[in-house]
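First the structure, which I've put down as structure tokens, then a few questions once you've had a look.
The block that comes next holds chain A.
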Amino acid sequence: MVSYFLFKKDIHSEIRSRYAVNSLAMFIIVTISVIMFSIGAEEISDYLTGGLYWVVVFFTGMSGLSRAFVSEEERGTSLTLQLVAKPSTILSGKLLFNLVLTFCMNVVITILYSILFSSFVLKSLSIFLFAFFLGTIGIAISSTIIAAIISKAGSKGTLYPVLSFPILLPLILILINLTKSSMDGVSFNEAFVEIAFLFSYDVVMTAASFLLFDFIWKD
Partner candidate 1 sequence: MDGLYHFFENNSIYVVLTISLIVWFGIFFYLKKLDKRLEKLNNSIKEVSNE
Partner candidate 2 sequence: MPIKSFSKLWSSIWKYFLFILMSFVIFAGISFPIVDVPKNWYEFPNIPGLGENAKIIFFHVSTAWISVIAFLMSTIFSIKFLRKKDLDDDVKAVTSAELGLVFCILATVTGAVWAKFAWGEFWSWDPRQSSIFALLLIYGALFALRSAIENDEKRAQLSSVYSIIAFVTVPFFVFIMPRIMKGLHPGSADDSTSGPVVNFKMNSNMYLIFMLTLVAFTLLYIWLWQLGVKSGKLKNKVLL
């Protein structure tokens, strides 16, 4: 329950300052606008649209998800947090917060994307929904653990995408592949191997995060 209260504290401070929400929203709008400007009047293939979708998701995540831990370091409240709860509780609370944030940002991106890009047509919706949910969870988990690592390091802003991209790469590659499959209208059974992989990535990353967080958090 303590992790739920940690989560509520983060949500409340978020609602008060609206810092992360604003920066994420602006980032999404700016990225999608840049893509639309650079495409101009041309038609782009649906595979390209699918790939670009995950590019937008990834970079939006990179701009907003490190705040969970970096803000604690910056405000000087991380020592208090160490006294208040066990490391695994803290990780659960922060993970919940990042999950909610990633989910909201992905929903917004999907809606904006389907309105603005006419070639973003998904024939087998079930594959895309699985990819969406499992992908959101995977991005949230990996981003959270990497955010914890860089919050203790030096040049946090630039280091965060550098560390996160290779760890997220297997996820992104499979997600792009699944988006392609869902645009092609592939049946669920054929895509099953990749969806099973997404699930196992989520499980493995969660397990690794909880096992290793103690070592990152304690001084």
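In picking the candidates, the idea was that all candidates are chains of the complex that A comes from, given by their letters.
FYI, contacts are C-beta pairs under 8 Å (C-beta built on N, C-alpha and C of every residue); 3 or more make two chains touch, one makes a residue touch a chain; residues count from 1.
Everything numeric here is computed off the predicted structure, so don't read it as measured data.
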- Of 1 or 2, which one touches chain A within the complex? 2
- Note on the structure: In their shared complex, candidate 2 is touched by residues of chain A numbered 145, 149-150, 152-155, 159, 162-163, 165-167, 169-170, 173, 177, 193, 197, 204-205, 208, 212, 215-216, 219
